[in-house]
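With one protein chain withheld, the remaining protein chains of the complex are depicted in position.
Right after this comes subunit A.
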Amino acid sequence: MIAQFIDGPLWIFSLSVFLIGVTWRIVTILMAGNRKDLATPRGSASAGAIRTVFTRSVYERSAATRGRLLLVAGYLFHIGLFVLLFFAQPHIDFIAERITGLSWTAIPHWAFILSAELAFLGLLLLWIHRLLSPVTRMLSDLDDHLGSLLVFLVMLTGCLALAQSFESLRLIHLLLAELLLIYFPFSKLMHTFTFILSRGYTGATMGRKGVNA
């Protein structure tokens, strides 16, 4: 009964909330518009936007030394998670069966394990740093920790179900993934999509002013 609910209606509901919520959030941001800047442009806003989208991903030398570790941890987590999500065989099978009908080549099992290790390494380092550093601790709210916790639990339960021997372990993983999908549009996890918009906006504003920022 519960298994059927998790596998059926709850999956449809969570996916719908995710898709509608994310679309709604992005559309509202795009529709918000800008105040008209009457000043004479001193540079290209478009070039500034494109430049900033990429340069924000690179280590900034003027930042503190410890920023390097967080940058590496950030890359480890995000790349590891991305690979796990889209290139793990069970996920490809799930996406093909339930969403797109399309499948693609999966990474080998050892690469799957390595990606999971790197993702956990990055997530734990970032989360512990968030808790320990007084600056990030003060900047963080319940949303940050809830988002981290949900992502951590989804990753963990997925790895605990690696043997694929027990249906209940798969269902726990799926249930947590569904909760994450429902929570996603209402949280800071939206940065998965909005980071391009925010970086682009900052870059365009600065680029128009002729500032390389």
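To be clear about the criterion, a contact is a pair of C-beta atoms (placed from the backbone, for glycine too) under 8 Å apart; a residue touches a chain by one contact, two chains touch by 3 or more; residues count from 1.
What we mean here is this: contacts and distances are computed from a predicted model.
K.L.:
Any idea which of "Spore germination protein KC", "Formate dehydrogenase, cytochrome b556(Fdo) subunit", "2-oxoglutarate oxidoreductase" or "Energy-coupling factor transporter transmembrane protein EcfT" UniProt assigns to the chain that's been left out?
P.N.:
UniProt lists the chain that is not shown as "Formate dehydrogenase, cytochrome b556(Fdo) subunit".
K.L.:
Among A:A116, A:L150, A:L175 or A:A204, which one touches the chain that has been omitted from the display?
P.N.:
A:A116
K.L.:
Out of A:I29, A:L146 or A:L162, point to the residue that touches the absent chain in the complete complex.
P.N.:
Of these options, the touching residue for the absent chain is A:L162.
K.L.:
Out of A:V58, A:L102 or A:V135, which residue would touch the omitted chain in the full complex?
P.N.:
Considering all chains, including the one not shown, the answer is A:V135.
K.L.:
May I ask you to list the residues on subunit A that touch the chain which is not drawn?
P.N.:
Residues 64, 66, 69, 113, 116-117, 120-121, 124-125, 128-129, 131-135, 156, 159-163, 165-166, 168-169 of subunit A touch the chain that is not shown.
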